[in-house]
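The structure appears below as structure tokens.
One protein chain is absent from this view; the other protein chains keep their places.
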Amino acid sequence: MKLQCSTSQGAAPGEADDTSRQPVKFGILVSEGPYTHQASDTAYHFTAAALGSGHEIVRIFFYHDGVNNGTSLGVPPQDDRNITTRWRELAEKHNLDMVLCITAAQRRGLLDPDAAKRAGKDTSNMAQGFNISGLGQLIDAGIQADRLLVFGD
Amino acid sequence: MSVLHIINKSPFEKNSLDTCLRLAKKGSAILLIEDAIYAAQKNTAVADKIIAAVARHSVFALAPDLDARGIDESTVVDGISLVDYEGFVRLATEYHAVQSWL
Partner (left out) sequence: MPQIKKFLYVNRKAPHGSIYALESLEVVLVGAAFDQDVSLAFIDDGVYQLMLNQNTNGIGVKNFSPTYRALSDYDINQIYVEKESLELRGLKQEDLLPLTWEDEDEDWAEKDSIQVVSSEELGDIIDKQDIIFNF
């Protein structure tokens, strides 16, 4: 039998609640790759605004085609934003945990050096600043965070 | 305890606005982002739905997404409040959970 604890997870607007003044912990799920959909851009701007407002980011988890945000081989036009670099720089500045889902990444050919070696590939293509891990990290983000936001198509 | 409902697709492309309006409880908030901001305009085929939504929910639209698409504030349905990314963050803290209708 499961025991359930009641939680205070934010109140309706107009109600006094500490959440509006205390830092809130956000989990971010990015479900689409760079450029093809606006999801990664919106997620980035939300994340940057949350950090600027003093909130905490538990983890940014990249799933489905979102894993392609972690490519080391992107060469977008010079006069446009570099989505991968932008994420990396934000993560470095704020010590963020950016995780690519390992199953989704391997399925789509996004390999960290270990995976590449195990699969007998002659190169890996995961960008600096990203970690690779399992779906448990996404669930964990949901458990640790006060709010989870999904950015997708 | 109320949910923040986020819609990101145009109401002319996908049924996400309809599904959201069918399931969002009275008093919950709706935030239009990305291509969903087209739903905020007056004089569209979905304007009546949005006007009805404004009576039941707090409805918001992400201003940078309107600007990007050339939609002027004056053409937005009355009662929809515009927010920036900081406002988006604030909404996410004020409502107890977030539901993204992709």
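In this document, chain identifiers A and B correspond to the written order of the chains, with residue numbering beginning at 1 in each.
By our rule, contacts are C-beta pairs under 8 Å (C-beta built on N, C-alpha and C of every residue); 3 or more make two chains touch, one makes a residue touch a chain.
These numbers were taken from a predicted model, which means no experiment stands behind them.
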Chains in view that the hidden chain touches are A, B
Touching residue (missing chain; options B:Ile37, B:Val59 or B:Val98) = B:Val98
Quick one: say which of A:Ser31, A:Asn69 or A:Gln106 touches the chain that got left out.
-> A:Ser31
Which parts of chain B are in contact with the chain that was left out?
-> 1-3, 15, 19, 22-25, 28, 96-102
Where the unshown chain meets chain A, residue by residue | 2-5, 7, 9, 27, 29, 31, 63-64, 103-104, 134-136, 138-140, 142-143, 145, 148, 150, 152
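In the analysis below, only the chains that are shown with their structure count from here on.
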Between chain A and chain B, what is the gap in Å from one C-alpha centre to the other?
-> 24
Give every residue of chain A touching chain B within the complex, in rising order.
-> 9-13, 19-20, 24, 26, 31, 38-39, 42, 45-46, 48-50, 52-53, 55, 146-153
Partner chain A, residues of chain B touching it in the complex = 1-2, 6, 8-9, 27, 29, 33-35, 58, 64, 84-86, 88-90, 92-98, 100, 102
